[in-house]
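One protein chain is absent from this view; the other protein chains keep their places.
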């Protein structure tokens, strides 16, 4: 809360100036560089933030149904004199840990562990913070046979139903339903170089161009940067990173994140559960521009949305 | 509702006269015969009752987590002009069906299917009826590794939390936590020849006498008949069976059960959800006699309970 | 159509009554067809009469949304809702071709404005709101229009206090609307809860395919969930899984029958029984006012076979090997309506 730095909107203007243009080769490279930063190997991961912004953190394990998923971290932490539940996908830094964490791709057990911890937090009256960082939910036969789709949808349903304040922060790569499964929140914050997209650039390249090498073009088409997500209304604020990116200074990145989180939680804690739930529903209800000839342009969302087709 | 027949208490006195005595060889035989009737091969099972007392029944399948358990039946039925959720363990009559139904021993998937259906019923405002008929929850490694204990405890927790009216009916063999997992209700009814026990006579025999052949003696020690359960406060009413036992006349057995159910539901539907929940808690809170020297005899339960040790 | 605040109200007098239409939409589905499973050949009329199920082998062909409504409804037809909503292009998206061109092509190919049709309809005399996805329009993909129409359908059903029937047939979120398409998953999941608050049931029908962000949002949240035989139901499709994990998948991976064994759906229901089955569960959960209809039970509940059918119905109609358990002996007389 020191100084005027963590000022979402004003900061966003700066980011927008950097990444918002939509044509030209140089811009492609800027956007691609930002997307690469979102998944930089030295970028802080979920536990890097949690361990820095909490005075203590107790991780919990298991879904009480089938297993424990190391790709998803969940637990209780002490944050600014209150207990807060933290949940997030966890990537690994070296090869062994990457394998152990399944590259941050959660299985149904991960979402169900998260739901279990959220339910406890809701009963105990603790705010919930999710940290989103995943290339997607795990695409494996075992995950499918144990209900990956239902795990994600029920996670969203539970998050919408929560009485306590909920903040989601996209800290790196937020791809696909696997990311959104932790994304139903009162506020969605995004780090400056994080992305939030319907699919990874590589996945889109394979599907839409039928050519795995078109990831850069796909990224340019999706432009899933924090600044654009803010414009679309998908993100409520963009959290600045240290100069050069979060990977250059984990401490400072965590400090800024913590300041944004605290300010956001204070805002939300001033509201009643009913107020939060109505606003939470409306927040997602209005996302997605479309054309409604009878009602005029039903441009449902967006702070700075493009004109209808 | 025709005639005065389904009159729990007055009927109970008759049953009490038959089964309530606690010594003498002849009484042993009566009690053993009643316990054998509870698991008679021709006794009506859960679906035999549901199909007769509902004008239509739609069975649902699967826990949305791992699988579908044929040992547990759950679905929505039309009963006296309202939708009611029915849940119960299901035994099989011939060898194939017994195997398919796993002898009415439910796995975690069974309890989780039941919980899923109960949650839907609770949201839609439908009363819930459980039919209990099991030698116990399935004692298998797979069931343990997928959390059999937690499945049963969470089923009890969910049932206690329900806003809608809940009635449990022990229709045959109600043994162990596997039975109680469906037993947290506003009213617990027991068929005349049903049993409700902490363990099957055979299991008790092996554990307490270290001799599998002492089932009769175990039954005499536990005396888990409907009449005794009514005395202990475990059952709220005893539902009469056709002369000779429910297996002699499925139609009549179902008709009487339906009459008791309808009367009980009408009673409960006259209460508010909050009234039902308080009473539901207190109902189980007071079960279990003990000695409290400071407070005198804290004979917590029982309509006709024995004196303290 | 007017929007009040953030919520949707429908001015009924603006609704277009579409009734039965034999020609406009569903051009593809009305073509003559050769069964991919058994090579039988059928005229378009034969297909339509048999609800586009192969009479020889039971293969379920795709069906357009409007034909679905004709299959489900009463002779009186249905009233389509919000048919004029059309996609915007928020990302000014281009892959191999521009998104706006793709939409134009889908419109002209299908005669529809989007990949979903919402309607008021009576199913076996029970008034419902139906939201039917159409795979022929850009693979049934869910963009802002599909999300918006689904949300309005939920709100409309809740407001009227009548059941909602959703039929999914979709490859998932519409890539061309990017992150905003992803957000439709959230919108639809939240909107569905309006029905729970109104104590109104939602019946979910999973048709081939129900995958990606559709399976991972509203489609897995029905109170009662039926799947059509052979429908692929998955978050990640078989190709993605095989490419990512190098797993070799079983032939029936993700198919309705296997997902029944996985506990993911309540029943696999042949399309020719679907309207009766939906009507039956609606008569249990939310019968029309007056209850008088119960005095004349629907056809499938009559006759001596009724009880047999109900008992058989309790046994999942899938091969024993899938369940890993032995099937009871009663498998021969499955009853009429299962």
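All chains are identified by letter, namely A, B and C, in their written order; residue positions are counted from 1 within each chain.
The definition used in the following text is that a contact is a pair of C-beta atoms (placed from the backbone, for glycine too) under 8 Å apart; a residue touches a chain by one contact, two chains touch by 3 or more.
What you are looking at is a predicted structure, and each value in this text was computed from that prediction instead of being measured.
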Task: Contact list for the unshown chain, restricted to visible chains - done: A, B
- [ ] Tell me which residue among B:95, B:157 or B:213 touches the hidden chain in the full complex.
- [x] B:157
Task: Touching the absent chain when the full complex is considered, from B:140, B:244 or B:273 - done: B:140
Task: Residue touching the undisplayed chain, where the options are B:183, B:245 or B:258 - done: B:183
Open item on the list: Give me the subunit B residues in contact with the hidden chain, please.
Closed with: 22, 137, 139-141, 143-150, 152-154, 156-157, 160-161, 176-177, 180-181, 183-184, 196-199, 203-204, 207-209, 218, 221-224, 228-229, 232, 234, 280-282, 284-295, 298-302, 305-306, 308-309
Task: Touching residues on subunit A - with respect to the absent chain - done: 47, 51, 55-68, 70, 73, 76-78, 81, 83, 90, 92, 94, 96-97, 99-102, 109, 113, 120, 123-125
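Throughout what follows, only the chains that are shown with their structure count from here on.
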TODO: Work out which chains are contact partners of both subunit B and subunit C.
DONE: A
TODO: Compute the centre of every chain as the mean of its C-alpha atoms, then state which one is farthest from the centre of subunit B.
DONE: A
Open item on the list: Suppose each chain is reduced to the average of its Cα coordinates; what separation in Å results between subunit B and subunit C?
Closed with: 38
TODO: Please work out the Cα centroid separation of subunit A and subunit B, and write it as a whole number of Å.
DONE: 47
Task: Per-residue overlap in subunit A, given as positions that touch at least 2 other chains - done: 146-147, 150, 154
TODO: Among the residues of subunit C, pick out those that touch two or more other chains and give their numbers.
DONE: 220, 262-264
